[in-house]
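For this depiction, one protein chain was excluded, whereas all remaining protein chains were kept in their positions.
Note that the chains take the letters A, B and C in the order they are written out, and that residue 1 is the start of every chain.
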Amino acid sequence: MIPLIAPGWLLLGGACLIPFIPKGAARTSFMLALPLFGMGLLWLIPDGSLAASFGGYAITPFRMDGLARIFCLIFLIATFLSALYAWHLRDSFQHVSAFIYAGAALSALTAGDLLTLFVFWELVSLGSVGLIWARRGEGAWHTGLRYLIWQMASGLLLLGGALFFFRETGSLAFDAMTLQSPSAWLIFLAFGIKAGFPLLHNWIQDAYPAGTITGTVFLSCFTTKLAIYALARGFPATEALIYIGVIMTIFPIFYAVIENDLRRVLSYSLNNQLGFMVVGIGIGTPLAINGAVAHAFCHIIYKSLLFMSVGAVMYRVGTAKATELGGLYRSMPLTMIFCVIAAASISAFPLFSGFISKSPILSESLGGGYWVVWFLLLFASAGVFHHSGIKIPYFTFFAHDSGRRVREAPMHMLLAMGIAAFLCVAIGVYPQALYAMLPFPMGDYTAYDAAHVIGQLELLIFSALAFGFLMLSGLYPPEVRGVNLDWDWVYRRVLRRAFERIGGSVLVLGDKVWGYVLGVWGVVYSVLARFYGPGGLMGPSRAAGSMALWTAILLSLALLFAYS
Amino acid sequence: MMRRLVQKLAFLEKNPRRVFRALAALGGALLALDALLWIAGVYKNIPVWHGLYGFVMCVALVLGAKAMRHIVRRREDYYAPRATDSEEERQP
Amino acid sequence: MSETLALHAPALVILLPLLTAPLCFLFSRAANGVWATALLVSLLSFLCAAFLLEKTFDGRVLSYHFGGFPPPLGIEYRIDMMSALMLLIVAGASLLGLLFARRSVARELPAARQSAFYVCYLLCASGLLGVAATNDAFNMFVFLEISSLAAYALIALGGDRDRRALSAAYNYLIMGTIGATFFVIGVFFLYAATGTLNMTDLADRLHALPVGSRSLYAAEAFIIVGLALKIALFPLHVWLPNAYAFAPSAATVFLSAAAAKVAIYALVRFLFSVFGLDFAIGGETLNAVILPTAMIGMIIGSFSAIFARHAKRIFAYSSIAQLGYMMLGIGLESREGLEASFVYLFNHALAKSAIFMALGCIAYQQASMKLSDLHGIARDMPWTMAAFTIAALSLIGAPLTGGFIGKWLLMDAALAQGFWLIALVIAAVSLMAVLYVWRVIEAAYLKAPTGRRRGAPRAEAPRREAPFSMLLPLWIAALLSVYFGVDTRLPVGAAEIIADSLEAAGQ
Partner (left out) sequence: MDNALQILTEDYNAIIATFLMMIGLYIVMSRAHLIKKILGLNLFQNAVFLFYISAGKVGGGTAPILTGEAGAIYSNPLPHVLILTAIVVGVATMGLGLAIVLRIHEAYGTIEEDEIAQADIADDTRDEDRE
């Protein structure tokens, strides 16, 4: 094929140029032009792959096929919308981070081998952490570090997996594999971290609410969906994924209900949505995979729209805590409308995008005989509506009036949200356009039959009734400021405390045990320090005499080996 | 146009029970339609099930989460200074 | 023209610096003049090396008969891919180091010793080049000693800034001389057994001898230990940390990039080209000696680096660990292992010289190299620290840098023989590298600068960015270490040819 430049590489190259363009309209126009050019390239590039050699290994730095193409398209759209949303920003560090992030994610999509995938996998981590650190401040710094450690762990697992994979198969090609060998497990875990598998998920809810207003919009688009792509490519029809996915859809909704920080609510709901996609990949029929891909496509749009609307509120009000908001429909009616459209989409109202992409997954889970899975997914769907569909718009724009009177979101934010909202509705109304781009043919599948529509409407309306009932009866838990402990408590609190406490009171494992452990460590450290410190055996400034002795010893050893 | 929308919403906000009743009416209509279609044999789904399931599960979800909050909630500065939760949001 | 050059380049590449050095000493005491001459000569030498590399890239071997006497009687310079690569590394490091040296030396050395520095530098370079080019065992000894003697002097020149440079140079001199003498003893045993010193000839005649001759065992043992001293292979590494830490910055840059690596080259030349793997202390014995010492060296060196508090010493210790990586590839005794070693060696030369140049830039602005005195230095010297970070990423082995491909190949080579443990050690030692690099990055970027620096005469003056002439070579090295991480044709292609030829010789 003609070596056209890959869209991801275009963005990466553009990211390097950004600092040299004067801040302001010139730079933002440039940043908007990049994804548009990328879309043009995507249109021009035919299916195929580019073979190359790296360090003596046959690699495929670029591969384009149906699966990669649709993900590339949505990533470019998301880049464009996020960049438009960030028009007002004058922070070079964020601009460069965001475009390295987006470019790396796109390049990872078109990576045809594990080595290239690993390289961009790590670059994704590096670029994205900049969007958290750009918030500046101590909390953001620590949060970014935790985030980076998780991402790097994922990268190292992928690297180890790639090495073993090469040893097992003699190839680095990134194609479908089965969970038969250690290498596949390592790669699976690497993908799992980025996809937010249960117990590996905490970085999402930890980091996304800590990003900058515009940075979180970028963050919500790429990392996790890249992992979904990787799972769809590497582990389609892996049964374990179905159960993992179901757990992912269920447990976050409980947290989403009680969480006060709206961006964290959205992060939990993001995790839940990923669960639907993972289930679709796990079922693995062409229709289910299509559903997962379509869901990822729609999800990127409506989830970023949700983050945009909450971000716009944050931009004007200065906070995204439910306790501090309310009654904002008076000041920001347009933002409210866009938020409601996104909420309707994520709740899978008929005529909105979520509906047409979630339906295939649900019907395939039923069709595949996974009854329990289907029941749980239905529960999760109701839960999604509850926290994302109702809670987010309700507590932001309605509920009790916070008394805050602010200006409507700035024009460029409204524009970005407007385009996203238009896409949400357009896809919901005319799904065939999306279906036509999916990797497998959809046949005459349609989400709009009476059973689907009425069933879904019923589910949603009665969920809303439940919400109304609970609100009116006063049973609904009031919003309160606070932090909710999740699994990350174990490493953020327990382990940290355990390491920090030397003579403190009993924590979990008991003071004495830890005192003992720390005591041993203290001894080991002092021995090591003496060993390596000044005058130590391994320390600097040793006299020449002892070195000569070593020479003699080594020579005798060598001779001993030789003569023995 | 926006102003009229805001006025309408303000009216609804002051009368939440009306909204609830309207929703309940809509739900009832949907249930009826569902049952009718099932009787007419348009499809084989279990009728009415989606609605009841959605209602019950949502109540269960909220009450479950409410109970869970007793266990998992901590003060906002619990992780401070290593988290952003208690950091003052930067004003625009 | 090209053919004439091809005929004489193997000699020119060494003779140019070798002859210029005494001339400079005799005729000029003006440091700038000597520097300019040295730079010119280094450039010419580098061009010759590049030319030779290009000539040998198809696997061709160039042979130069010194004085017209054909081997095995005369001294032969024999340039194959391995020699050419080493020539390129040495000449390139010498060129970069000299570009860097002018301002650095002017600041760090008293005026009276500056021209002496460049003379020693040129001598050292020509000695290392000679080791790489010659095909005569005794000639190799002579060149090894030329380079070592010059290196002792170079290190001792740092004594005006920190007296520990003197004791380090003394220790190095004692150890280096013992090592060189061991080497000579080994060469003597070989000569006594075969009657020749030409290495190609030696290899032929050795293979005609019956296997199991004791004097040959002894020869191999003496040569391995002698060269291990020059390589600073654990446990013979003790001379290195202080020598690198207290030598003048420009000398450290050059020595860290070239000196130990040329010794590794000599070892590989003897082990694989002369003895051959199935001969003498071949096979498993070599595995049993080199693999463990290399691994222990990696771990001990990294530990020492983590515990060190002096920026230059951190990376001196890191060199011990990194040399362990290269020896590991050799100890694996496989085609893949050798290839990995040479790729690693090439990329490490770039990354380490960039790191020491960055530290030299800091040394230009402040006398102290204590970590606590580097707090917040990235604010004052953003360009220096940015290049440092890039090079440090390569040292760690981050993707898209040269270090990555080296580590990857090495792990792959270890796994190819089923050495899981070794692959794990490689990964663990890389993580240790993250630790000690992080400590410097943290000090430079995250810590607030301390108000007063004790014992530093320049403390009151605000630190400024290093001069352009020092930043230029620093950035060249840093960017090259990224470039060769993406476009791996040169290092990997060369290493493949080297591994092929060594494998063929080892049969």
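We adopt the following convention: contacts are C-beta pairs under 8 Å (C-beta built on N, C-alpha and C of every residue); 3 or more make two chains touch, one makes a residue touch a chain.
No experiment lies behind these values; they were computed from the predicted model shown.
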Exercise for the section: Among C:63, C:177 or C:417, choose the residue that contacts the chain missing from this document, as touch is defined above. Expected result: C:177
Completion exercise
Given C:29, C:65 or C:164, the correct residue touching the omitted chain is C:164
Handout entry: Touching the absent chain when the full complex is considered, from C:21, C:232, C:295 or C:371
Key = C:371
Fill in the blank from the handout: Sole touch to the unshown chain from C:15, C:61 or C:142: residue C:142
Problem - Those residues of chain C which, in the complete complex, touch the missing chain - result: 138, 141-142, 145, 149, 152-153, 156, 159, 162-164, 166-167, 169-170, 173-174, 177-178, 180-181, 184-185, 188, 191-192, 197, 242, 309-310, 370-372, 375, 443, 447
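Throughout what follows, only the chains that are shown with their structure count from here on.
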Exercise for the section: Go through A-C and A-B and name the pair with more C-beta contacts between its chains. Expected result: A-B
Handout entry: Centroid distance [mean C-alpha coordinates] between chain C and chain A, Å
Key = 44
Practice task
Give every residue of chain B touching chain A within the complex, in rising order.
Solution key: 2, 5-6, 9-10, 13, 16-17, 19-20, 23-24, 26-27, 30-31, 33-34, 37, 42-43, 45, 48, 50-55, 57-59, 61-66, 68-69, 71-76, 78-87, 89-92
Problem - Residues of chain C defined as touching chain A within the complex - result: 164, 167, 170-171, 174-175, 178-179, 182, 214, 217-218, 220-222, 224-225, 228-229, 235-236, 238-239, 241-242, 245, 280-281, 285, 288-289, 300, 303-304, 307-308, 313, 339, 343, 398-400, 405, 408-409, 411-412, 415-416, 423, 427, 488, 492, 496
Problem - Interface residues, chain A side, partner chain C - complex - result: 54-56, 115, 118-119, 122-123, 156, 160, 163-164, 166-167, 528-529, 532-533, 538-544, 546-548, 550-551, 553-555, 557-559, 561-563
